[in-house]
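In this view, the complex is presented without one of its protein chains, the others remaining in place.
A, B, C and D are the chain letters, set down in written order, and residue numbers restart from 1 in every chain.
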Amino acid sequence: MSLFPANSGPTVRAVHDEFHGDLLEVSMGPQHPSTHGVFRMVVTLDGEQIVKLKPVFGYLHRNHEKIAENTSYLSSMPYTDRLDYLCSMTTNWAYALAVEKLSGQAVPDRAQYLRIIMAELTRLVNHSCLVGFLFNDLGTSFTPLLYAFREREKILDLFESLSGSRMMCNYQRFGGCRVDPSPEWLAAASALVDNFPRFLDEYETMLTGNEILLARTQGVGRLAAAHAINAGITGPVLRASGVDYDLRKVDGTGFYPRFEFRVPLGAHGDTYDRYMMRILEMRESVKILQQAFKTLPAGPIMDPKAKLRGFRPKAGEAYGRLESPKGELGFYLISDGSPNPWRYRVRPPSLINLTLLEEMCLGHTIADAVVILGSIDIVLGEVDR
Amino acid sequence: MLGSGILKGLGVTAKNFVGSYHDPARMVTQEYPDTPAKLPEAYRNFPFLVTENATDPMGTLRCVACQICEKECPPQCIYIEKSKDKKPDATGKPQLYPAVFAIDTAVCMSCQLCVEVCPFDAIKMDHVFEVAATNRFEGLLLNREQLAKPNEYFHQIRPTEAAEVDGRLTAERQAAAEKAKAAAAAKAAAPKPTTPVAGVADPGPASPRPATPKPAEGGTAP
Amino acid sequence: MSFALLLIALVLLGSAAAAMLSRNLIHSALLLTGAWAGIAAFYLWAGAEFVAFAQVLVYVGAVSMVVLFAVLLTRQGATAAPVEFDSYKRVVGSIITAGGVGGVLLGAIFGTPLDVPAAPSPAALTVRQLGLQLMGPYAAALLIVGVILTVALLGAIVIAAVDKPEDPAP
Amino acid sequence: MSMLQACLVLSSLLFCVGLAGALARSNTILVLLGIELMLNAANLNFIAFWRYGPHPGAGTGVIFVLFAIAVAAAEAAVGLALVIAVHRHRKSVRLQDANSLKG
Partner (left out) sequence: MSVVATDSFLERAPLLFRDWIVGHFPVALQWLVHHLLTITAILTVFGLFFAFTTIAERKLLARLQNRLGPNRSGLPWFRTLKLWGLTQPFADAIKAITKEDIVPAVADQVLHFLAPVVIVAFSLLGFAVLPFGRYLIPVELDAAILYFFAAGTATELAIFMAGWGSRNKYSLLAAMRALAQLISYELPLILSVVPVVLVTGTLSTRDIALAQGGWTWGVLPHWHVFTPWGFAGFLIFLVAALAESNRSPFDLPEAESELIAGHLTEYSGFKYALFFMAEYFGLTALSGLGITVFLGGWQAPCAFLEFIPSWLWFMGKLAGMIVFFIWIRGTLLRLRIDQLTRLAWQFLVPLALLNLGNAAFWALTSGWTGPLALARWAISAAIVIVPFFLLGRRLTAGYAPRTYRYAA
């Protein structure tokens, strides 16, 4: 009797729930435009509202830690580039820090300054990139992202002319840095840094006061401070919740105590705060960089006693951590005196910050979930390792 | 006021629109195949082997097949087989040479560790990035012949580093030659002094041949 | 008999019948939208442009949306199951009833001596005339319809609104 | 068969289709749609009489149809709201299930 074939009805496998009516289970990812890589969220929706969210990751697992345990200390260095591939300078540094701690190597002053310069430039790269992607998740037609990329390109060009590669810098070494920047490089970098606030101002004029942005981000994805601390969340995500915890201040990593900078703190812990944390941190990074370029000492960039090959730290363990742009990035190493680490473990900030995704998303809509994920700032290379 | 933020945003995009026509700081696009990419000297892509003499690339490889790079290579993409015989190197000292030297560029991650650990300045990073192959296995597995590039080429892509390397090498070789001469003088009884500087590389652009070798045409499988 | 009328009638009756027969609710709703559009085409054919556009605007634009919304919102658990007919008894009964009613209607139509003018005058009812009539003789009716619509809107919202949870979440 | 009769036949056939559908189906939405069809069939008559009837100049038929459309829209809105409300309480859109006055 029917005009059309009977195998009809909505496509959805509805999750029937006695109390909530019909729920819709959507598997967002691993191929989805805004999961920032091969990340997957199994989202259960009531209408557009999220009632359950299960993050699924591991699609980019590359066995990083086990590989590192089977190669020499030096050979792991290029692999750390691939952890957080937006911030290879800081991952390099964190790893070098751990190894230096393990072997008790000293780092010359100039190298310490260079490391801070590179780390802060990386912070600019990462945060501008992240903010751009966040706006893409919010539905702009790429404009803010491309403005951010335009500035990021300039920094990446600097990285390339220094280290030979734009993103896989492989720059830090145990006991120093690989290449000494020329005065021209330093001048170019200094000029770039001086111009960076102009970009930030323009960016903020364009978007920070935008009513749609305020409505889309304020009050969305709130994260309470106590909850964040319990989950071990670090970095701008934690500071957006109002917790004053910045390893640059807490640990005084490297020569950071010699620089004057402030740590911005949020009050609401929502997506807008997380966005603003990035903007404000970029402004502070510019300050650090300007001081560093002014006070950069001359001298060697490598510890003369440092050995490139045949490097065998004495048996023991060390944990080197760093305030990477995404949070506390730590490398935990155990040496048994052999050329390879006996145990090699990464504490990836992306992964740990991701653990509270469901709590942040519950009750919000699917559009918000994408934005919240974007504001956490994950890099799947680091999450999955 | 509702809408003021939106109007400001429209203003910024309009500014960028106008700026993209006259401001090179805003319009950063390079039209790549038309205007060739300008690579910084430090740029690294895949390694190549330095030869002293472009006319006899296989005879004058600086590589002595010490296999350090093979050992240190993080993704293990270098494969070396030592030669059975020895050939004299630039200083005339008989050295092993690589009978097989292959790099799988499909695996190589351009980390430059091989360059850093090489004690002989025999392997360097190339600037050629337009590599494409139709065969994933043979097309990207480069052998000794494909990897070898003359020192002049090295000078061309990395003048600063090459000059420094050559300066160091010449100093070493002179030292070696003087040592040999001193040894020869000491061995005055010996009737025939060896000719030590047979193959000293001429670092300058004295070579009559055009220094640029063809960029590695990865597409042609051997 | 005009060819256009025949065509309209065929499309109209066909889609209406298909809508009533379809086991897929969405298809039913969409086919019915087609039938409504056919009715608009009939109005257009009859020269009542304004009514035709109003029909499209209200039925195709609004009522069909509400129907589709209702269908989607009342999707049950495993809704893939087609909406089956009830017992054959019921179907047959309803067809007999409808046929009977139809017979009565047709009998009435053909049995009544209709006072048909020889040549239908060209119906020219401009929008202005319509508006004047609505605002003049029919102003009261217009007001009442306005009130009805408002009340219906409010009522629909009240009925369909989600009940407040008994204990508001702390 | 005059044009008027043809229109009336069309309208009554449409009415029958709507009636049959409303009676035969048990899904509330479909019943509602059948009733809408019947309403529209009635509207066809107004237009037919306006166009081919004895007094084509008067706009009564057209205006009546306009009012009918407005009221039908209201009816559809309320009816479907009822369907949704019933569905929320009963988890069913079958007419037979909505058989008690107490929600």
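Definition applied: a contact is a pair of C-beta atoms (placed from the backbone, for glycine too) under 8 Å apart; a residue touches a chain by one contact, two chains touch by 3 or more.
Worth saying up front: this structure is predicted, and the values here are computed from it rather than measured.
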| item | value |
| --- | --- |
| Omitted chain - touching chains that are shown | A, B, C |
| Contact with the hidden chain (one of A:N210, A:S241 or A:S285) | A:N210 |
| Residue of B:G19, B:P94 or B:P159 touching the missing chain in the full complex | B:G19 |
| Touch residues of subunit C, complete complex, unshown partner | 26-27, 30, 33, 37, 40, 49-50, 52-54, 56-57, 60-62, 64-65, 68-69, 72, 126-128 |
| Positions on subunit B contacted by the hidden chain, ascending | 1-3, 6, 9-10, 12-14, 16-17, 19-21, 26-29, 31 |
| Residue numbers in subunit A that touch the chain omitted from display | 4, 7-8, 10-12, 24, 26, 32-34, 45, 47-48, 135-143, 146-147, 150, 206-216, 218-219, 244, 246, 249, 262-268, 272-273, 276, 280, 365-368, 370 |
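Here is the rule we use: only the chains that are shown with their structure count from here on.
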| item | value |
| --- | --- |
| Interface with more contacting C-beta pairs, comparing C-D to A-B | C-D |
| Separation of subunit C from subunit D, taking each centre as the mean of its C-alpha atoms, in whole Å | 5 |
| Whole-Å separation of chain centres (CA-atom averages), subunit B against subunit C | 79 |
| Touching two or more other chains - residues of subunit C | 76, 85 |
| Sequence positions of subunit A contacting 2 or more other chains | none |
| Contact set on subunit C toward subunit D in their complex | 1-2, 5, 8-9, 12-13, 16-17, 19-20, 25, 28-29, 32, 35-36, 39, 42-43, 46-48, 50-51, 54-55, 58-59, 62-63, 66-67, 69-71, 73-74, 76, 83, 85-86, 90-91, 93-95, 97-99, 101-102, 105-106, 109-110, 114-117, 120-121, 123, 125, 129-130, 133-134, 138, 141-142, 145, 148-149, 151-153, 155-157, 159-160, 162-163 |
| Subunit A - residues contacting subunit B, complex | 71-72, 74-79, 81-82, 143, 147, 150, 153-154, 157, 160-165, 168, 170, 178-179, 195, 202, 205-214, 308-309 |
| Residue ranges of subunit D touching subunit C (in the complex, touch as defined) | 1-10, 12-27, 29-30, 32-34, 36-37, 40, 43-44, 47-48, 50-54, 56-57, 59, 62-63, 65-67, 69-78, 80-85, 87-88, 91-93 |
